[in-house]
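Note that this complex is displayed minus one protein chain, with the remaining chains in position.
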């Protein structure tokens, strides 16, 4: 926990507060005003967009006005197609995220704990990250079919690496002293995992999860770009193919909402699991 | 530092060693055998590939034998085109990496230190990650031209997020006690940055850098997929267009070598800057 | 003999970037030849080529003025204009729509009606491939529902056909069937162009250029047309120019194949001087409407193309 | 070796081979970036069952190193540690350790930190609750059961660590300056508690301390270590009768023993 630097007049101010109630907090909680910052900034961005569209600097087909995007989005909602495409993408995202994060976690754990695994696997895992999906698209489609499986795999591939690196980082950052404590208590590997490694590595793990959750959305979309007939990525491609810029933007906004949702879940997990970080 | 668990017979064994030289290390250095693990695994993978290609299960243009890829690669080397394309991609990668990592670092630092920035910017930075490059490719090219600039921007965009998240994580993980120490010494913000925040956050920062460095390669390639007439991404596309699978694989291998190089640099940086972690 | 309106004094060279939505390829031999033989320079044009990989990107940039010229598929012009993009087709390069459906020889898929109950691969339900497919289905009296499955497979048709993952697949007829035949087995190809006259690739610019720089448009059209004529007249020389200077990454062992690709392409080209006709556009528009890609007919379909810049040419 | 455990009715400690925990010819060399540090040089000692042995010595002489080696946490460069005559290959739950740093898990509350050893030993939850409660009481932290370590004072954290080491009732206790961060009063209370536990539950205690009076007050035997490389240079039996009280502090026998020890340390 950090303490704000005292400001002039603060002490006497605090004095009077305490006089009234001796059990006041040392650090009074702030108001909830900060929650308005992001929406306020959003309104600003929206206004900027609107001005740009109105200025005539760009043709309406390149920078369409927010209103036309809103209309298009509403149409998508009404005819149910937004829900359908979002559901498809969401399924790919969730499956890909779960598979990718799980694989990264276990491999990362293995690598962090086992030098042989580290020396053997690391170069190949790094190399794998540099393989463009399109280059292996034919194999992916032949092996996993043109259905959801290939998209899930692509998403999992994208999600894998940040989680892997942060897992290794997190597990390696655990203080030796606490490991010694667990050893002196004859903790089993499983107990060490649950009672020491997981909680100690958690902050860094969740950092990795945040990156992965955000990337997973793009992962599914990349998969849909390779081949798809439904999903938000398909919708974007379709919009581009029919020069329907409002549709493209509406789909992109839906995607970003998905990413924010997943990121928000990770942040919520962080807040719940790491409440000890700001206690005391 | 970790101590290996003692194994049977080890104590007396150590005894005789010390008898010979009382200044032997407590933890004798291992041999360099571990450096052979990765190549050995590589040979295994190569053998698997070769078997798959020889089996005749897939047509040669789907799974070409390693030999034809090697030949193709060698021809690319001989006629100088590999060097040319690699140089193009490398320039994009390095510029994109530098810009993306620098931007992520400064923004991450700002967000870690300033709650207003955190609440205002975070949702938009997350949302930005979910915007597929292809959806904004025309705008990027209109704004940055079809030359190297747009590829660099795309690479920077891809590289940005993992570095951002790890910067925030790293700066926030700095113990309050050390901050208090710096405050009690009236350290300026710049001094706090250089003498406390940078070194303390470094392990996590380098974790982010490792992910970013690896992703940067893909970033440049994605940029080249949008439009290009040189670079390894272009070469991959060209190979796909002419069903020259050995060319595709040769280019992918060169890409992975690039990624390994960058990752290796980050790992080397880690070893040099964090030598204190395994001293003592 | 070419009629040239030479200006009194040589004007400064105008730099022009020509957008092509594919990798450098012998299929673009005509512009390579025109560049190599100075046809662009003759028109005062300093030509540059840009290889993008998405046609829609190119159209957007043409419409915004970021690009002046591109080699673009005709139905894209209709779709783009429907959404307010002021792009115009000024020269027909492909007379025949380059999309078709390929199936292993002996599988009995030789006519559109044979597709009923089959699994057909397609890059995705959009773009030129989809247009071609729909034209063929329509000719066979089928709808998508008559297929066992229309499977989106991206640009992996040869792999999927060779592996037998699909019964047939939508392809670009100039090169993909060739790949399958060389790598796997003989195939039958049905060309969309044989069943429906659709507008195919041509030179596209925007209304502002036409308004403000008509001479530039005329020059581009003329240079490209000379290139087309040269390639048709002497494909071997054109091929040589293309592979030596413009497609340097093509290895020699691919020359034979690519030479065949060039021939296949030329067979689709417009050998008549770049003229397109309204009925082709009408057919294409009808098909697009039927496909649901176009909500309603364009107010002025004829505005999609502008044939005023065509040079006179001896057949 | 002098037996002072009479008041507990235990047998007099026997020869070294009867020791519950013994170190034989322990040497240890560290590497620290700039060179080698010889921490221990041929240290042997034996802890008879149910004895209370204190170790004193100058800062940095290798006391903590020896304690960690005895705990099985680091393999010595040379020599071996025997538990019940068997070389130990890994840390044993029978040996409880209090580290020099409190070493708490920041994500666990005070109560959860204290109950950790019981959880790991699969003690039933209800019993855990009761024993934790009792231990919280013993270390004087009842009101802080649900506080996190970040909100503890230095001394409170150290008391949590002591509670954690005692709760699962290990036979042997290795304590590394357990009372270093405690004020005189709390220190007296805690060491009183320790003595009571030792006497009642027949434990073997090996304790590093900085306080000579404390060592004399608590131990059967005080070992003195030389400056680095650490060697045992003094082994003093403390023949004071038990139970001992603070009143001893001013008795001549006590003062003489502390003076003797002080001289031994100073001479090193």
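For reference, chains read A, B, C and D in written order, and residue numbers begin at 1 within each chain.
Criterion: a contact is a pair of C-beta atoms (placed from the backbone, for glycine too) under 8 Å apart; a residue touches a chain by one contact, two chains touch by 3 or more.
None of these values were measured; they are calculated from a predicted model.
Student: Would you mind spotting which of D:48, D:96, D:155 or D:178 touches the chain that isn't drawn?
Tutor: D:155
Student: Check each of D:182, D:199, D:222 or D:257 against the chain that is not shown and name the one that touches it.
Tutor: D:182
Student: Which subunit D residues would touch the chain omitted from the figure, given the whole complex?
Tutor: These residues of subunit D touch the chain that is not shown: 30, 32-34, 37, 56-60, 63-64, 100-101, 109, 144, 146-148, 151-156, 159, 177, 180-187, 210-212, 262, 265-266.
Student: What residues on subunit B make contact with the chain left out of this view?
Tutor: 1, 177-178, 180-187, 191, 195-196, 199-200, 202, 274, 276-277, 279-280
Heads up, the rule we're going with is that only the chains that are shown with their structure count from here on.
Student: From the C-alpha centre of subunit B to that of subunit D, how far is it in Å?
Tutor: Distance between chain centres: 47 Å.
Student: Name the residues of subunit A that each touch 2 or more other chains.
Tutor: 1, 62, 138, 142, 183, 237, 240
Student: Please set out, as single numbers or ranges, the residues of subunit C touching at least two other chains.
Tutor: As it turns out, subunit C has residues touching two or more other chains at 54, 56-57, 60, 64, 155, 159, 163.
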